[in-house]
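Of the protein chains in this complex, all but one are displayed in their positions.
Letters A, B and C name the chains as they come in the text, with residue numbers starting at 1 for each one.
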Amino acid sequence: MFRKILIANRGEIALRIIRACKLLGIKTVLVFSEADRYSLGVKHADEAYCIGPPQSSKSYLNIPNIIAAAEISGADAIHPGYGFLAENADFAEVCESCGIKFIGPSSRVISLMGDKIAARKVMYEAGVPVIPGTFEPVEAEKSALSVAKEFGFPLIIKAAGGGGGRGMRLVRDENELKGALMVAKSEAEAAFNNGSVYMEKYIEGARHIEVQVLGDGRGNVVHFFERDCSIQRRHQKLIEESPATGIPQRVKEKILESAVIGAKAINYESAGTLEFLVDENDNFYFMEMNTRIQVEHPVTEMVTGHDLVKYQILVAGEESLPIKQEDIVQRGHAIECRINAEDPYNSFLPSTGTLKLFSLPGGPGIRIDTAIYNEIEITSYYDSLIAKLISWGLNRDDAIARMRNALGEFLIEGLKTTIPLYLQIMDDPEYISGNISINFLEERGFLNEGRSERRYLS
Amino acid sequence: MFRKILIANRGEIALRIIRACKLLGIKTVLVFSEADRYSLGVKHADEAYCIGPPQSSKSYLNIPNIIAAAEISGADAIHPGYGFLAENADFAEVCESCGIKFIGPSSRVISLMGDKIAARKVMYEAGVPVIPGTFEPVEAEKSALSVAKEFGFPLIIKAAGGGGGRGMRLVRDENELKGALMVAKSEAEAAFNNGSVYMEKYIEGARHIEVQVLGDGRGNVVHFFERDCSIQRRHQKLIEESPATGIPQRVKEKILESAVIGAKAINYESAGTLEFLVDENDNFYFMEMNTRIQVEHPVTEMVTGHDLVKYQILVAGEESLPIKQEDIVQRGHAIECRINAEDPYNSFLPSTGTLKLFSLPGGPGIRIDTAIYNEIEITSYYDSLIAKLISWGLNRDDAIARMRNALGEFLIEGLKTTIPLYLQIMDDPEYISGNISINFLEERGFLNEGRSERRYLS
Amino acid sequence: MIDVDLIKKLVDIVSYSNIEELRVGDRDIKITIKKFSSGKVYRAQDISKEAETPQESPRSEEKGEEVVYITSPIVGTFYRAPNPDAPPFIDINDEVKIGQTVCIIEAMKLMNEVKSDYNGIIRKILVENGEPVEYGQPLFLLEPTGENA
Partner (left out) sequence: MIDVDLIKKLVDIVSYSNIEELRVGDRDIKITIKKFSSGKVYRAQDISKEAETPQESPRSEEKGEEVVYITSPIVGTFYRAPNPDAPPFIDINDEVKIGQTVCIIEAMKLMNEVKSDYNGIIRKILVENGEPVEYGQPLFLLEPTGENA
């Protein structure tokens, strides 16, 4: 097992990884930017090294300084968390070549799943249902038109190089096609340095269902059941839950089975997530795979009792699965709200400033993953997630009631947050009845007309 | 079901009850002393009324003002929490006579279990093993001597009127008997206004095992398994866990069965706890019953997933059990450390002052029940419990590792707390191996020689 | 001379800053700026709630005059008269003596007379008849007269 792990991240996930390391008795090294010198992660890690100025490009994305910090501290593994370098195949390769274990899949698998077209193809060939669409980049309007004729409108143009809504365009009819193709390609080029795009049939009223898997890199894979992450704004997840509600058990089982088949097909190592869309007739389609621990992993941990970050480390260190499928059992229901420093009533504009924290929620069924503390400054350098609030109950109603109460228990000032929005959603009858889809926020009127609201598909 | 519940308590348990009420959609009224005007409970309750000055005798024990607050707010039930009026039969009776539901057992059962001699007798007659000893008050030295001859030394003299170590004396031989009897009687008279004492055989190296039960007052009782509360100082519990470790399964089952028999024998209503001593040969003996929710109830909630305070309210409101025995299942292991504002290295002297809170622990498997926040003043008016830290893991080792880490994550200043002691205990090999008894702290050298260390049996 | 513009500017400076305290001197300058001394914990919705609760202190300054409060010794319902048909015990501008009954507070079906601890003139009645009162809640504001032990 590893002696010392370097954590190449910040905020709540850095703390989360420190906690998993302490559970395993492994020393921790945290790298930080000048903006994070007074962070909780720096306080709680065994060692910490400054790797650059506040800008991510010069610190959390600065591969030479991170590798050098691993060298001078004697770390034998690096945990990348999520975001930053977590799905950067080059970084994984540098780690491999420096003899430092990258806690995640191989650079080859990261590359493969990072190429969304290649990922579709691999999954399709393994027998996993994928969204009807192209298996090659769509270059010209002419080929786009022939694709459109094959699958029919509406269609989505997506970037091969990455997810998150960038380079993505909904096309409702032939007239929109040419313009959308051009814009998507140039957006993809700008965002991912890769102008390749592909086309998929647009699935109406779909739910976002994803499966948490863990593989040993030798073809053995277990799943930790599914999460419903349908409550999104511009492909940014806001609320996640497990188990998914309102999907027949036999369909869930098919999805879980497909996810395991898909992960086995690529000899997946580490924790990963296969994302699916489920349409109104309970047909499901593979969308993409995230080759990292995800923001929303706590809902799975609350329901199964298993520690996914611990297992990530164990798999990386021991190259075998620490758990059998039959020992992974669901109990109750968990919901996560991502508390973002954003104004939900003003186009989700990021809010910055010095946070005055008086009190955080607690008590039965409440988990908080956060790195905030009183008087910490929330800057615009990094993403706006300031806390993950997770509630658990023996059933979904209790989880919702506890979430509602816990949201009300947050006593913070100095920043706008998404808490008021979540309080409204927890009282929404459609949400309470489990009647949700990826269009939920829009359909239920929770999104104001912000000035840039329609820049991406929403 | 109730429309509005008045909470006659303060601190973390007031918040805990508010949370259960919100889960059930019941309005809350909190009564508070002038010292608690700025407490979190006052902030989170729907209504709050000041009932007196800081001294408990004039506020939290002020029955007329509490009943009046229930009247003016229109509360239809009162939850007493633990301590204060929770086991005061007169208060329960006043509530009953005013048509306000007391959330707990009837005043008759409170009286019965409050008389420790009567409780022993009832349990003995129901077939529950009790500690060998007297079933009548021991008045004179002469009768004490004949009891001593029957059961042998060492013996304990205990007060009939109450627990917690007051009026309790360990007697190792005949010479100590007379003096101990006199002191115990006068101490019992002072503490409980009741000089009756009784005698029990002293159980060497025992463990404190207690069983959480829930009854509907009509003879139906379920249990929520056991807790081990052996880590005590002067009969004050410091660390509790569930399940108990190192006790054979068949013995545990016998204890659980006895607890249910005992609770059924008195038609117990509400949540309650039957406390047992388990000796080194796994013989077990009923000690006493607590007719209230207990400080340590969260470890049971973490392991079973059930919300005991919610069930207390449901039973009080609906007079039927909300749960069947077969639906109560253990998962994993939970530990609670009571974070007290006391100096563990100076006779556990209470520490008062303004607390500066920077950060509390969080993450997977961590629950905190606390009413502290930054800049709150910790006074000497009330007990020294400032937070309950509960850790959970799939097994005891994980629960210990998470507890150790969470204790280290507490960033508070301005007060001495018992955290450093708990950090030492979590590293103690005997604790880790589960080799604990009620003499653990003394035997492992965790208690300094404080000036009044030996006032009570320890 | 007080320069209102100056004060307004100073208030603005403090309002739109992260500081909590600013002291300004003169006669060759003396400035103190303090950032977050501590601060009590209020959510926005609490502030109004809190503002409704009058200070409990029985003595308080108002407009430079000395005033005192008669506060409620118990929790219950406030009545100004012994029964619905009777006149109130006291009214505004009445003089009261130490020991004189000023109101009744009903609790647990009992009528508890509240007596004045002061000699003085009633200047304000702070609670409506029939309203609930909590412990320590100010009921009457008095202007003290003569001897007050």
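Here, a contact is a pair of C-beta atoms (placed from the backbone, for glycine too) under 8 Å apart; a residue touches a chain by one contact, two chains touch by 3 or more.
What you see is a predicted model; the values in this text were computed from it and never measured.
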Seminar exercise, completed: Missing-chain contact among A:C50, A:A191, A:V251 or A:L349 belongs to A:C50
Problem set entry | Candidate in contact with the missing chain, chosen from A:E34, A:E96, A:D282 or A:E413 | A:E34
Problem set entry | Option touching the unshown chain, where B:K4, B:K356, B:R404 or B:R444 are the choices | B:K356
Problem set entry | Where the unshown chain meets chain A, residue by residue | 31, 34, 38, 40, 43, 49-53, 59, 64-69, 71-73, 98, 373-375
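To be clear about the criterion, only the chains that are shown with their structure count from here on.
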Seminar exercise, completed: Rounded to the nearest Å, the gap between Cα centres of chain A and chain B is 43
Problem set entry | Multi-chain contact sites of chain A, meaning residues that touch two or more partners | 358-359, 411
Exercise. Which residues belonging to chain C are in contact with no fewer than two other chains?
Worked result: 39, 41, 43
